[in-house]
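To keep things clear, I will list the structure first and then write my remarks on it.
One protein chain omitted, others in place.
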Amino acid sequence: MGGGEIVNTGDYEDAYRLGGLIAREGWILLNGGRASGIMEASARGAKKNGGLTIGILPGNDPAWASEYIDIPILTGIGLARNYINVLTSKVVVALPGRTGTISEISLALNIGKKVISLNFDLGPLFKNYNEEKQLIYANKPEEVIDLIKKLLKSDFDKEVGKYV
Amino acid sequence: MGGGEIVNTGDYEDAYRLGGLIAREGWILLNGGRASGIMEASARGAKKNGGLTIGILPGNDPAWASEYIDIPILTGIGLARNYINVLTSKVVVALPGRTGTISEISLALNIGKKVISLNFDLGPLFKNYNEEKQLIYANKPEEVIDLIKKLLKSDFDKEVGKYV
Amino acid sequence: MGGGEIVNTGDYEDAYRLGGLIAREGWILLNGGRASGIMEASARGAKKNGGLTIGILPGNDPAWASEYIDIPILTGIGLARNYINVLTSKVVVALPGRTGTISEISLALNIGKKVISLNFDLGPLFKNYNEEKQLIYANKPEEVIDLIKKLLKSDFDKEVGKYV
Partner (left out) sequence: MGGGEIVNTGDYEDAYRLGGLIAREGWILLNGGRASGIMEASARGAKKNGGLTIGILPGNDPAWASEYIDIPILTGIGLARNYINVLTSKVVVALPGRTGTISEISLALNIGKKVISLNFDLGPLFKNYNEEKQLIYANKPEEVIDLIKKLLKSDFDKEVGKYV
């Protein structure tokens, strides 16, 4: 998740690299699908590295989807689609954005998802979630990948633990 | 689209075969994603033939998705997700179902989508749409594939026509 | 519920009279809120008789609401709002319409609501629901009111029955 508008230039590069790393892991990249900002950068990175990309679009017009989105899901429900974005994601990664991104982070935390924030300082408002390790800060795309692996392994261990 | 409950046994076979044919065309199969009825049958047919399957689920629990769904989209918006199913589909194919399926057919026609009905007689209520060829009846999965090809070609020709 | 476009002139009069009768019972009228067809007629009838009217609008612009709607709920979720219309209604009354109305009838029956159809013949497609008395046909607005009273009394008796 991240801004439709780019907050600073390093963020575009981070999103692009993160998309590429996600693709190389064989994971599916899901984002808001639009042809701008962090969304376009991450999808572009994933496609250049052979990944599969899904975009959950607010509107009903496929022309709004980024060309780097393989599967545009046209919701037609406006910003209410932010809820679908975070429900469907196994792990939510947030890059700098504005209120759209903050609403996604909030909804993700609300429903119990882990959120990794890549160079997006959410400040004192989300301090508790950071202390409880539901919100985790990272500085580099590679660090995000390592964190996701740990989170997925932890989920897998819990699942396996039920049967051992 | 089609019933979570199977109305008669031939329908399961039709859905399974249709799913397989869709996969062999290289098209993506999208349905309601649940592990029952027409949804499961079509996804199973697609997967056995190397296809990619997307399920737009009403709830927020991935355990509700059919095992034959590659990409479960967890909407959490209940039956409001029927609107997303038809918005996202290029062509809607309906197999026999009950009110869930009828709501999807209605919404699809409402937003201008073509609907192919495979052995699901919608009767006088939808007669106008059939006369205007927005609703088309078919008897066999192979016939559905031919109709979809014609519809996609017609869309493509219209698109190309803009530039010629 | 009923068409944004009027199918025949008697329907407008029926909707207007039904709105008035609902208001005189002290019930709240809820519809799709737009300034056209059955929606506008029923809201207008309710307002002329001192009723309270709620409109569940598909868009985000209050200018789309009928002037006879007291409380416009701006959903911004397009036709997905049809699900909210029927979930929120205690009893669904359908007047003649096209696919929007049929989708609402389908969703209402799907979630177990009673549907009273006022001069809107749904034909063989909904025959089972009519036989099981979940779908009830009426010819006059006054008959609809009597049916609603019976349905509400029946619900009330069931509720009271739990404690007796």
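Things to note:
Read from first to last, the chains carry the letters A, B and C; within each, the first residue is number 1.
Quick note on the criterion: a residue touches a chain if its C-beta (ideal position, glycine included) is under 8 Å from a C-beta of that chain, and two chains touch if they have at least 3 such contacts.
A quick note: this is a predicted structure, and the numbers were derived from the prediction, not measured.
The undisplayed chain touches these shown chains across the complete complex, A, B, C.
Of the listed residues A:I6, A:I22, A:A94 or A:L109, the one in contact with the hidden chain in the full complex is A:L109. When the missing chain is restored to the complex, the residue among B:G45, B:G76 or B:P141 that touches it is B:G76. Here the missing chain is touched by one residue of A:A65, A:A80 or A:A94, and it is A:A80. Seen across the whole complex, the unshown chain contacts chain C at 28, 54, 56, 60, 71-77, 80, 83-84, 87-88, 111.
What chain B contributes to its contact with the hidden chain is residues 60, 76-80. The missing chain lies against chain A, touching residues 77-84, 98-100, 102-103, 106-107, 109-111, 122-126, 129.
Just so it is clear, only the chains that are shown with their structure count from here on.
Separating the CA-averaged centres of chain B and chain C is a span of 29 Å. In chain C, the residues that touch at least two other chains are 77-80.
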